[in-house]
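A single protein chain has been omitted from the complex, and every remaining protein chain is retained in its original position.
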Amino acid sequence: MAETQKKAEEKPKEKHTIKIIEDRCKGCEICVVYCPEDVLAMKDTIVSVVNLDKCTACMRCELFCPDFAIYVDLPEKH
Amino acid sequence: MAETQKKAEEKPKEKHTIKIIEDRCKGCEICVVYCPEDVLAMKDTIVSVVNLDKCTACMRCELFCPDFAIYVDLPEKH
Amino acid sequence: MEKNIEIRLSGEGGQGLILAGVILASAALIDGKNAAQSQYYGPESRGGISKSEVVISTGDIIYPEVADPDLVLVLSQVACGPYTKDIRRDDAYVIFDANTVKEFPKLEHGRIYKLPFTMTAHDKLGKPFIANIIALGTIVGLTNVVSREAIEQAVLARVPKGTEELNKTALSEGFELAKTIK
Amino acid sequence: MEKNIEIRLSGEGGQGLILAGVILASAALIDGKNAAQSQYYGPESRGGISKSEVVISTGDIIYPEVADPDLVLVLSQVACGPYTKDIRRDDAYVIFDANTVKEFPKLEHGRIYKLPFTMTAHDKLGKPFIANIIALGTIVGLTNVVSREAIEQAVLARVPKGTEELNKTALSEGFELAKTIK
Amino acid sequence: MGKKALLLSGNESCVEGALYAGLQFYAGYPITPSSEIAEGLSRKLPKYGGVMIQMEDEIASMGAIIGASLAGKKSMTATSGPGFSLKQENFGFACFNEVPCVLVNVMRGGPSTGAPTGPSQGDVMQARWGTHGDHPVVAIAPNSVPEILTETVRSFNISEKYRVPVILLLDEIIAHMRERVILPEKGELEVIDRLKPTVPPDQYKPFDISNTPMPLVPPMAAYGTGYRFHVTGLNHRTDGFPTNNGELIEKELLRIMQKMAMYKKNMLKHEEYMLDDAEIGIVAYGSTSRAAKYAVNVLRSEGIKAGMLRYITIWPFEEEAVEKLAEKVKFIVVPELNLGQLILEVERCARGKASVYGVNRVNIEIIHPHEIIEKVKELLHGIRV
Amino acid sequence: MGKKALLLSGNESCVEGALYAGLQFYAGYPITPSSEIAEGLSRKLPKYGGVMIQMEDEIASMGAIIGASLAGKKSMTATSGPGFSLKQENFGFACFNEVPCVLVNVMRGGPSTGAPTGPSQGDVMQARWGTHGDHPVVAIAPNSVPEILTETVRSFNISEKYRVPVILLLDEIIAHMRERVILPEKGELEVIDRLKPTVPPDQYKPFDISNTPMPLVPPMAAYGTGYRFHVTGLNHRTDGFPTNNGELIEKELLRIMQKMAMYKKNMLKHEEYMLDDAEIGIVAYGSTSRAAKYAVNVLRSEGIKAGMLRYITIWPFEEEAVEKLAEKVKFIVVPELNLGQLILEVERCARGKASVYGVNRVNIEIIHPHEIIEKVKELLHGIRV
Amino acid sequence: MAFEYEKYIRKGTLPHIWCPGCGHGIVMKSLLRAIEGLKLDKNDIAVISGIGCASRLPGYLDMNTLHTTHGRALAFATGIKLANPKLKVIVVSGDGDASAIGGNHLIHAARRNIDITLLIFNNSIYGMTGGQVAPTTPIGAYASTMTYGNIDPPFDIVRLVEGAGATFVARTTSYHTAQTEQLIKQAMTHKGFAVVDIIDACPTYFGRKNAPKEAYDMMQVQKDNSIPLQIAQKKKPEELQGKIITGIFVKKEMPEYTDTYYNTIIPKAMGSK
Partner (left out) sequence: MAFEYEKYIRKGTLPHIWCPGCGHGIVMKSLLRAIEGLKLDKNDIAVISGIGCASRLPGYLDMNTLHTTHGRALAFATGIKLANPKLKVIVVSGDGDASAIGGNHLIHAARRNIDITLLIFNNSIYGMTGGQVAPTTPIGAYASTMTYGNIDPPFDIVRLVEGAGATFVARTTSYHTAQTEQLIKQAMTHKGFAVVDIIDACPTYFGRKNAPKEAYDMMQVQKDNSIPLQIAQKKKPEELQGKIITGIFVKKEMPEYTDTYYNTIIPKAMGSK
């Protein structure tokens, strides 16, 4: 498993948010399907965060989104 | 070793001749060099038979001549 | 109707405008008329500006694109500017989707309507992508450019198996919308 | 010598005609003259018809090929027909290799000579391929189109290392042959 | 109108035309806006027992159709600008060896990758001069979907009858446009096959014209039929073998060009619209001619005597048609979806007898009738732009 | 004549010219009769620190020189007909993106493989129209070995100065012929380098002309110099990015063509020989012009007032030169080693004011002065052939 | 933001033109992370592509970028690399671009061992032109020019470039984002021609005629079908039918072309008269 991913998983669950750039989201649902915690859901043709609390900042949504439309906003600078 | 060659070598030494088509011979000397019995020699820029008696009809000259210029003329039809 | 009827369906890629144009042209053929359908789309697979034009005539169609629009449908904001500027006739229909178009161009000619195609598709039929068929119904309802039978037959012939009922309903919704402004 | 001197060296591939032409042209440059050398050869690597033309002048050379031959050298049978037919001047030299050419074309103009270049190369020098250089000697000896010093210098500059003496001898043989007919 | 009317795109119509004409081999490489031709044939050609293959590139496609044609099959390829450029080397081989085949070029916006979905008429001169060396060329430019069908059949017929590759020059507009087409019945349109040799195999020479019923057109044997012949891209003799003999080289080249000259009239095709009393000539082709015709109608309705000369066969260029036109009109307008290509030929053939003006566009939109109308009016009122 | 006179072939002279002009990158694929250019550069270019690479084919060679030019190096490739056809697609990319580079085409007998060692001028129209779509082109055709050197330098200069690919059209005769050449000293001939941007990297747009000292010619940054720009073969905006906006597309295409129009006079070059009082005009170029000049001399010596207009820059075509000529001569003769190519332009520009006749040959021999002389006499005596 | 992709992206160019769910965007992100990991200056990177959906990538990158003709990117890139050896040169290709029309440049770049990193966005189809068969389309799959199911045996890109002499060859999938990042990094660090064959998904056109259709399902297939090379080596050929073998297949040291040219030819030439 590669650095970026590992780093993210080891990280203690601090406060973070999921940032969605709606103009870019094309509604492919990849992030929704691959989010292990069901944090995301489709709303119309665009994704939205429905359960931020469950988010583990695992980074999968960010890594997989083909459209640079979803980011995990970590509190500390990386 | 392939058929043609083998056949030729096994053949009893019957009477045969070496036919040279002078118009085609370009004098590359390949036949002269590869004749194992020194049957051939260069005469000017063209090959000629100098010692037919020693010829074993091994076919090398014919096989190697790039110019279709030298043939071993076997008595029997093949 | 001696003159050609020149119809432009505009919007963006993914809205099914080309299909709609093809259906309209097929319907014309079913009615025994002549039709020419053409289109423009860019390389973007989504969101790029797009149009489909249909010219319908009882005689020969000389110029196959819209030279003097009788009807322009606009299903998205990006299409507003470029595709409405050549409207020259006061009796030309200009029909905007009231949901997707937010800023309407200022037009000097034409009879302007704003209809909720997308909302109808979404709310009534639960399928946003069916707005094109609804709009077709409205266009035919408004102009009678082809017969209702022909457009129904043409729609059914061209839509995916299993979606026939949905499309029929969409058409009807379009005809209903037409009534609201006729 | 105000007029251009137009020389054609013809024969077949492998006879070193191009080299001979280049040497002759270089000699002209050494003499401070102008020269243009051109050639034709086919795709065959051996036996195909071939020619090399040299135009030498004290002034500009307008047309770079032989338009009106002053001298035609023919070193092989195949070249006889095509390369002698444009001889228009009675004082033009036409020099055949007496050994390789068996059938001589009927010519209406020109001073015709048959010289044993190949035999000389073979018998006297033991190198059949040197006939080209012998012929060069003859040409210069006959026409003085370039100086003897220049042609010697040009030959030495262009032949492979180690063959200088051979080539010098060949040139001299050519000059000797020229004397036989002068 | 007994038969069923279909709504076909131009590319689909081309597929129908090719099948009607007896296409048996298609090789191509996908490129917008021509790909629907390959796609249609992928579905339909094997139904006719023919072969459709997608090759590794355009060069290979052109090579493959020449091979198939030499093996006796009616062959075709289709492409657009970038692919058309790539096919030029092998296309020249076909021209030189008089190999019947049809090369469809659906023109798109250029140069280079340009605007793949944008219409254009930018390859008109390339169709004539794209490959190196002098060579015969036929190029045909229909202007409607139904005409694509009939002109595709005519392209095959010319190609087979005269042993000359034919370029079918479509533009993106008519290739992608859909119009009503009624498929012709079998026998309704003429379908011509190439001349077969009548001499026995040992007397056959692939470019020999001493035994042909059609002067200058050598009959054509197919590989594998007992006629063992040679074909080369080198300058060759009538027996197909290479030669360095300048006389023979020139003779063979001239024979091919003379063949074109001799049959040119049979290859030409143009439409005249309201030319009889025309004072203003519009010369057009392809989709642009439909705007031109529309413009003529509008101008006539306003009392301006305009007329249109439409080239259907573009190459060889029918010089006489322009010459005649130039004699009688005040000026000639040539609308083209490029920066002025066929206009050069029009200018040349007008020989100064009429001034020639272009209406040009390269903004990936079709030329609008109004642009032509305005240009004519502007010129009429003596305003030069 | 202080400097040493060398006996060089035309191809060798081209090598010297390219090195003089500052060539730094050569990519090619061998083909007769151009190969000596690659061979000469294989030996000499690395001495100058430059790179000479033999690529896998002509397409790759053309691509590589465009890449190298965008990376800031003066680049060249050389080929002959078949390779010229193959290079067309990428050549169009260079034309469209205004990439300076020199493409040498040593013409040989065509079409197709034709006669590899036979002379020809068969690619003159292809040089203008070989790639798809409208595009600017410069083509230069010297007629002697020393002129090849100076015209090679001029080709690079034009290419660099105006950001336009230049085709150097040699014919087999002058490429393989040897003549006396005196190498120019450093500084003796002008050597021009492309405009570099003056704006900082973040303001740089590769096709922007708002900040250029030369109107219509955008300064050119090189990859790897801190200017991070984009180049595409798609229709693009001034910032290099693709667009579907018809207006922008047209604007950019027209700008390139306007640039050509604006600087055309600086690219043109012709020679007039005895034209002042000429009654008979001969229009020629390349090796054929030497036969033409010889013919003029012979004709003059017989009291016939012939003169020659020789095009050195063929494309863009200097229309005015023919127009002027046509005004004053009885007729124009155009000798070409092809079946009539540039004659079409001559005819067009003569506008019917003088009749135009060709003297054509495709028998892989150079045109002989006597053929031109005879043609002129024949025409003078009113005998049409 | 966990990773600042925008640092490498040209302002105003997003959203990109790719379809919803197109794998090209996912791979692009892996590429950017790899570049970040190598701490390269954007001024020193040149990214070249041919034509196709994948080939639109360079336009988005704030680097030295060139979008050439279909199949020819490696040829242009060869010119760039030789003209300016200090540039890190990356070529981005679709599978059609790289292995159909571009096949010749592919094998020759491999043969020369020129220092270029080639990323093949291998979605088994021609995306840009609407779903025609590619030299990578599996037997039996449907494509718009294979109406009756594909009969053209596909290339194994890894074996192809290996046979041509490539000195670094690896395979991964768009699903394996971390592996992709790592392999691209290693490819870029490798001195010589390096190829990464990235199995990718075109939901629009490959999905249109084949199953599965949805992007996320296609990614699942990538995941489920992948086997790392070390494991694959222990299996029988039958067991590997239809599998995607991932990892590094070739990694060897050989003289690099640009280097050899500048350090052998030029000195020799300058030394000789």
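Each chain carries a letter (A, B, C, D, E, F and G) given by its place in the written order, and its residues are counted from 1.
Here is the rule we go by: contacts are C-beta pairs under 8 Å (C-beta built on N, C-alpha and C of every residue); 3 or more make two chains touch, one makes a residue touch a chain.
As the structure is a computational prediction, the values presented were derived from the model and not from experiment.
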Among listed residues E:Lys196, E:Arg228 or E:Lys330, the absent chain is touched only by E:Arg228
Out of G:Trp18, G:Phe155 or G:Tyr175, which residue would touch the omitted chain in the full complex?
G:Phe155
Interface residues of chain G (partner: the chain not displayed):
100-101, 103-104, 107-108, 111-113, 135, 147-149, 151-156, 159-165, 254-255, 257, 260-261, 264-265, 268-269, 272
In the full complex, which bits of chain E touch the chain not displayed? Write them out.
24-25, 27, 43-47, 49, 51, 53, 55-57, 59-73, 75, 89-90, 93, 222-226, 228-234, 241-242
Chain F residues that touch the omitted chain in the full complex:
29-32, 35, 38-39, 42-43, 46, 52, 54, 56-58, 82, 112-113
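In this section, only the chains that are shown with their structure count from here on.
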Most heavily contacting chain pair (counted by C-beta pairs in contact):
E-F
If you average the Cα atoms of chain E and of chain F to get two centres, how far apart are those centres in Å?
29
For chain A and chain E, let me know how many angstrom lie between their CA-based centres, rounded off.
56
Where the centres are mean C-alpha positions, what is the separation of chain A from chain B, in Å?
82
Listed in rising order, chain D residues that touch 2 or more other chains are 42-43
By residue number and range, which residues of chain F touch two or more other chains?
59, 89, 93, 116, 232-234, 242, 244
